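A single protein chain has been removed from this complex, and every other one stays in its place.
Going in written order, the chains are labelled A, B, C and D, and every chain counts its residues from 1.
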Amino acid sequence: MDITTVGGIVLAFAAILVGQALEGGHVGSILQLTAAMIVFGGTIGAVMVAFPKKDFMCGMRLVKMCFGDKKADLSGLAKQLVEYASVARRDGVLALEGRLGEVKDPFLRRALQFVVDGVDANVTRDTLEGAIDAEYEEHEVGAKVWESAGGFAPTVGILGAVLGLIHVMENLNDPSKLGGGIATAFVATVYGVGSANLFFLPFATKIKRKLKLEKERKTLIAEGVLSIQEGINPRVLEEKLRAYTGEEPGEPAKKAA
Amino acid sequence: MDITTVGGIVLAFAAILVGQALEGGHVGSILQLTAAMIVFGGTIGAVMVAFPKKDFMCGMRLVKMCFGDKKADLSGLAKQLVEYASVARRDGVLALEGRLGEVKDPFLRRALQFVVDGVDANVTRDTLEGAIDAEYEEHEVGAKVWESAGGFAPTVGILGAVLGLIHVMENLNDPSKLGGGIATAFVATVYGVGSANLFFLPFATKIKRKLKLEKERKTLIAEGVLSIQEGINPRVLEEKLRAYTGEEPGEPAKKAA
Amino acid sequence: MDITTVGGIVLAFAAILVGQALEGGHVGSILQLTAAMIVFGGTIGAVMVAFPKKDFMCGMRLVKMCFGDKKADLSGLAKQLVEYASVARRDGVLALEGRLGEVKDPFLRRALQFVVDGVDANVTRDTLEGAIDAEYEEHEVGAKVWESAGGFAPTVGILGAVLGLIHVMENLNDPSKLGGGIATAFVATVYGVGSANLFFLPFATKIKRKLKLEKERKTLIAEGVLSIQEGINPRVLEEKLRAYTGEEPGEPAKKAA
Amino acid sequence: MDITTVGGIVLAFAAILVGQALEGGHVGSILQLTAAMIVFGGTIGAVMVAFPKKDFMCGMRLVKMCFGDKKADLSGLAKQLVEYASVARRDGVLALEGRLGEVKDPFLRRALQFVVDGVDANVTRDTLEGAIDAEYEEHEVGAKVWESAGGFAPTVGILGAVLGLIHVMENLNDPSKLGGGIATAFVATVYGVGSANLFFLPFATKIKRKLKLEKERKTLIAEGVLSIQEGINPRVLEEKLRAYTGEEPGEPAKKAA
Partner (left out) sequence: MDITTVGGIVLAFAAILVGQALEGGHVGSILQLTAAMIVFGGTIGAVMVAFPKKDFMCGMRLVKMCFGDKKADLSGLAKQLVEYASVARRDGVLALEGRLGEVKDPFLRRALQFVVDGVDANVTRDTLEGAIDAEYEEHEVGAKVWESAGGFAPTVGILGAVLGLIHVMENLNDPSKLGGGIATAFVATVYGVGSANLFFLPFATKIKRKLKLEKERKTLIAEGVLSIQEGINPRVLEEKLRAYTGEEPGEPAKKAA
């Protein structure tokens, strides 16, 4: 579970609700079905108009990236690749075939399969890089679905507020209803601004960031496997992959000396 | 029919109108001819000033992209190209001439015609890529027409509201008319913000996205046909086109081994 | 005359003024000299501070691009270039000298002069492309003058409104003057928002677009003349220039086969 | 003196103050020390937090670029370079040493010194281009200091207004003070919006533009001197430098023929 997503939502809600309670407000006064209907119905509708069905569904599916916590063990991955490089150098790339079964990551297995199958190096590179880019771009559109929801929600919230205020203004001769009417109208603003800033925009930012980290992980795999195919020296590969894992360069260079 | 466009518009309108009705508002109070005249007349006028006639008309025509649902069958297209590659390899590119009649897609037919006519490979590439880019850029301006309408509408709506408020303020001594006057003034804001967020901006986003998908589809065709002209191995072409169709790479590589 | 510029301005003004009249407003209540003085004086001042005199004057001159309607006959231009290519191929580039007199477009004449004078091809290319880029960049600054006017006007309008409201607030004890004072203050907002959205920003967009079309036209000329200098086959040139004119590729390829 | 900077400031101030006077407002009501303290103190503070001391000071120094009017005589400069090219061609680059004393522009002198000293052409190019880029980037940060002041000022102005309104609201039971209190609060908005739109943002725009023109001037010098080092034909150099001076190409090409 992604602790900052869950913790952030809990913190924001607790802070706002407790703060409101301390000021003497009632939670009930900001729970309003019609405002929710206008703001979320309008926002979902606008997002649906803005994106093809496939992109919209992709955006929905990507929400789980905000909550899941797939740790990318880049150091372990680099170590694994260096080991395969040793095997390939000692016993030839075909010797990697026996190791394929133990590989859990589907992208790594697919990449190693190319090497074992003796696919041409250029085709391997084009295919792997093409797959990484295509997946990234496709998913990025999903992140944009949330970004656009974060753009529409506050304006639809204002729309809801103005609609409410119109209703209030038409009944201005009964001042006793004035305050309550305005309060009701403001709830739509709260929903629009709140959902955009506590959910939609942060979701978009987190999804984009995680997509980028996943892209880097796959690029590390692709670089590693392509180097294995070229028959790289495992120690040089270790050095090369260090740029991805963020470990301190230098020391191993010392060892290598 | 593009189900998300139609469904999104229906959802947004239903949510807003039902929500408003539940709050006790009347649809009639947000139906106002003069506000519509100011907001939409002003917005259309501003967009007309901003774009040459040709671009403006292009934007108008592109609306149908939001509602149409031309499914791009990339897998079928790739299969077709691989088949033509087999034909060309077995019987020479001239053998493709007999197949031209069955090709429905005009861009594919035009591209194959180049191959059959034995046009120089560089001219073919320049012409096809030039045509793809030129069409994309020209249509993108059409999407910008909607984007700019989405930018002008809310400010023109505020203009209409301020004009209405000026009228209200001049008659401030008659408080009984105050509320109704303000309500009327606010309707212009509703029209401006609403049309921008439920129509203009989502239209621009969807048109741009569909233009990009169409560009990718044509690039797939161009890549495929250029490879056929070079006499590519159909199996390698199959692998190559997989980056466009988004199908899982790897497995066929296995088969190919 | 650019019909969308004039038509757009007329439409926007008609819609807003008729709409206002239908709501019972008087045109007189939004005609206010002091508000105009504050908003337009302030905006022009800000733009003058923001740009050197030369750029400011360039921006002023470019307004005529919004109203003029210089149609670029790209097809005719391409045909003309193909014809010159035929002449140059048949009789040598010097034979073009006799045709120079009939060339009306100064850029085309200048470019052909280079060919006739036997200027080195690289110098020709550098000079023509340098001239196209330099002119485009210089004029683009002129478009930015309008863009920046469109950015300053609404904020200066708000400045004027707040100044007016300050005056109103100081005389709050006389409620009978309240409404009129606020109305007057709001007129500054109308001027700022209106001038930015109906003139300044649309002007900037249209100027930029027309500059880009003009740049494409000159690039077509440069490409054509450079090809003539290289002694290109007129039919290949025809094909090549099709990317600029936006005509259907393919058919002539057929003819060429 | 840069006439548009001074004229723009005078025009904007005159328009606003005269306009306000005509509406019956007093200049005194917008002269308020505490509002100025809050807005300008807060803005300067925010800008200081945002930039290292060196960049902040650079921004302060660059203000003089808005007011100074260093005309760049590009044609004269080009003529001078062409003359040096003639000297270098006729008598060798060492003959330029005698001319160094008459060169007033420090960058041109420095560049010619490289040629006279026989420094390697690549080192000359790297050093000159490196110096141009480094100076431009360093000064551009100074322009960003003003840009960021233009971003902070309006929000700090709103901060001041809200602080004033809080004070007003706490004394709501005395309506006689209401108007004056609100008026005072609004002055902070006037200061924030006004300073940003009449000074800070226009300053940033003008500084950036002048930095760019200065960069172009130095690039002209570098190109010219590097060509002299290569022993270019003075007439070709004249043609080459025309792209920078914006003079009509073509005619001299004619002469050169």
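Throughout what follows, contacts are C-beta pairs under 8 Å (C-beta built on N, C-alpha and C of every residue); 3 or more make two chains touch, one makes a residue touch a chain.
This structure is a prediction, so every number in the text was calculated from the model and none was measured.
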Among D:G160, D:G179 or D:G224, residue touching the chain not depicted: D:G160
Touching residue (missing chain; options D:F114, D:W146, D:F203 or D:Y244): D:F114
In chain D, positions touching the absent partner: 33-35, 37-38, 40-42, 44-53, 55-56, 109-110, 113-114, 116-119, 123, 126-128, 130-131, 133-134, 138, 141, 148, 151-152, 155-156, 158-160, 162-173, 184
Interface with the unshown chain - residue positions in chain A: 2-5, 7-16, 18-20, 22-25, 29-30, 66, 154, 176, 178-180, 182-183, 186-187, 189-190, 193-194, 196-199, 201-203, 205-206, 209-210, 213, 236, 239-240, 242-244, 246, 248-250, 253-254, 256-257
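We adopt the following convention: only the chains that are shown with their structure count from here on.
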Type of chain C:chain D copy interface by residue overlap (half), same or different: different
Centre-of-Cα separation between chain C and chain A, whole angstrom: 41
Centre distance in Å when chain C and chain D are each reduced to the mean of their C-alpha atoms: 25
Shared interface positions of chain D, touching two or more other chains: none
Graph class of chain-chain contacts, one of line, ring, star, complete, other: line
Chains that touch, pairwise: A-B, B-C, C-D
